[in-house]
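To start, the structure under review is shown below, and the notes come after it.
A protein chain is absent from this complex, but the other protein chains hold their places.
The first chain written gets the first letter, and so on, giving A, B and C; residue counts start at 1 in each chain.
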């Protein structure tokens, strides 16, 4: 199977390059009868858009979504939903320099090696521009999950500066340009990012996602475990280098008695976990606790600092990547991560219902 | 698609429970004409076996592999390879206690929630016993990759005790029961694990895998990126809670100029990377550099320390998990991780050849 | 997996309804470096278009194709090809009658039963309109197969009137509005169809497809046999009720000595079959002979003759289906059948290359 589809039952297939006429995709397998409209999708797309603060790329794309099929009189029909976003602000001249040079840290070299030729304009298919379609599909996934499920994310670290978990307040996330849940670190991040930008450099980040209201039972061991599909979903976001669930890498240091979440009976007579080191999955199946995921995004490789590289004809040279880039691409990864997580959950909800009938 | 298959073109489907009559699987899509025999597979299985030191479970399973099809006169025929391993040392009585209690940190609760019923003997399908079949399939994957590719792993941390990367020596790995590449930490780990075992507890670990000799061009963006499929491959190993590629989570702290690997022209006139923060993939496609992956394994949840839990009928209770368990299940995860990585690479080698014809 | 994708390595995903804003799709897995342009696709689309003779529907759709991605400077890049066709001549008022009635022979009843709601305008997703996207994808598949492969089809029977196989001349096919390879039956079919149309009725047809130049070795037994995938490809064309390969149903009557194609050595020293009852596949794998397929198309169910049916609210009634319909939908099934066959062959070419490396 080629690589531009994601999910088994809730299945998204995308297309489009950074500087082509359009990006878009098909969402197949959506249950019928769900109320959805373009405004629902636009809302999520707007959260991912560039040019909304000085901390993200200044490319001005309205990212206006068009639903081409699969929705009739305001409801999904169960047939595939075609999605289209026309590219508007593609300035191909910005990229003429990279036609003949491989940008370090970018996919220029590997696309050339794999395919023999490449659309070099703005990174072509390897540009993060394609993630807009994921966000659109994620908006549909949220509708499939329903109102009882809440999938949300926040930035928890920029470069060396992490948030204080004690200050976590979900209400703060939408109030600052960094999706920070900790208002105390907004100023710090602003000044740090301003410095990074002035140096012509960039910085990495860590994002944390939470999904609440997920019923127990989702996940298909032994390979399509819920956590495994989440790991893939995060790692297939451009620039992501690491993923962890629950206690994550810290679990390596814990003892068995510290790590395993004990169970008691709650006030409602149902089993309740006394901690959540598991991050909401046991044996690859959701437990009913919150799903908690973190992923690390590397610093943007498009920087103004000169870097050594080679030309497509095999000569050593240097490169400076001008253009309109995110100094911290991790910021806009927050809505993308949410979308990918929502898609995994919607997919497993349908798979669970298919096999187990609930 | 149900969850017990892995890979698109090199495809493994497994079955079997810890205490059933057998475990096994089918490996489909193997190229024809590859020399392979049961001894090749047995070699890898023996590396994963329990009972080989006091630091792993004392269950005595010969893990004797039988090839049932797909190999004729010593060579693969291109038809599916059936694999069978009979369970020998299944002591069901050890597990009678867990029939009615959910073990904290185990999949007992989630399997019950998902399926309504479960084979409680030894964890049934959720037992790490199924990973033997993965190792067998991984041995076949290695043959597909050929002699120029080397997939190997090492334990780099047990509990709080990491190796010194300066001491890394691949030749040491097979010489100690921990797969440690650093001979200096073997004694330390031995005494640490003896302590853990005496306390009736367990500990986590971190494994690092490297694949050398991988050609540039493997990986299918935007979703089936090589790094994304590797992330899934690692996270679907039982007890794994985190995965990272190359610089991994540390990339979040690096600046763009530190992180992006510069390129020069090597002595052979070919492009050569001056560092490997990418861990061998750019844009989800292999670059020709070593693939470098790390994953974290949580401490075994089967411990002798009493833990709070609930019964299947909804009453609070305590549980001590007796039986024959690994105090550090991360140790045996080394050959399992290698097998999963080899499978991902073999799969993408065939996928690349299919689309790009090389 | 939802049902709107076709193929494993050459993979087409489509969307769109008869009276929505557009139809389109994504073709993923296309090898890089193949020269292709919109005119190549348009050529095939024009062969399927309505309104080109009085024997097909009078709906006027230009079916103008737009390539949205995956092609750069005239060549495929290996990334997904987005395809878009805007609907132009959708007259929704024609279909107001069918909103509340189930048309006999149509999918109205089953879509309502399956999804609970349906886009009733022109049959919505169940309209043959979606086959335009298949034809577009088939044009790309032809490019993947290359110039040595020739996939072509002809109408061999309309209602009770079959061609005389002795008269078969491929050069005649494009010269008449029926794709008839037998010039002698064109007049007969014209007058027969005029009669059918005047009666307000419709008629069925049989199409024969041939693929020449297919190398031996394509097909993936035991389930994804080449003939099995062809059978599915034909049967998933709207209104198709039967498929046969080679001798087909007539093979039931043959004796073993008549049926099995003998083999000799040809003038070039290569094995040559002395007949082709097999239709080009043995054991589900192409033999190098021509692939020969026939499929039967039922008469259009949209007719002017009043028919008994029921309303969506459960009352008996009658219906006459006005609108712009094909009196013999089998005619336009010729290019659709070719496209489906080309897709199956392109898919298996890549699959073969992936596993067997040739």
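Methods note: a residue touches a chain if its C-beta (ideal position, glycine included) is under 8 Å from a C-beta of that chain, and two chains touch if they have at least 3 such contacts.
Please read these numbers as outputs of a predicted model, since none were measured by experiment.
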Partners of the unshown chain among those that are drawn: A, B, C
Residue of C:99, C:175, C:198 or C:241 in touch with the missing chain, whole complex considered: C:241
Chain C residues touching the omitted chain (full complex): 1-6, 8, 14, 102-107, 109-111, 113-116, 125-126, 130, 157, 159-160, 196, 199, 201-206, 216-225, 227-236, 238, 240-265, 269-271, 274, 277-279, 281-288, 296-303, 305, 307-310, 314-316, 330, 352, 355-356
Those residues of chain B which, in the complete complex, touch the missing chain: 1-5, 8-9, 11, 13-17, 20-26, 28-29, 32-33, 66, 68-70, 72, 75, 77-82, 84, 114-119, 124-125
Residues belonging to chain A that touch the chain removed from view: 1, 9, 29-32, 78-79, 221, 350-351, 353-357
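Assume only the chains that are shown with their structure count from here on.
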Separation of mean Cα positions, chain B and chain A [Å, integer]: 26
Geometric centre distance via CA averages, chain C-chain B, whole Å: 46
Between chain A and chain C, centroid-to-centroid distance (C-alpha), Å: 39
Where chain A touches two or more other chains at once, by residue number: 1-5, 8, 14, 114-116, 125
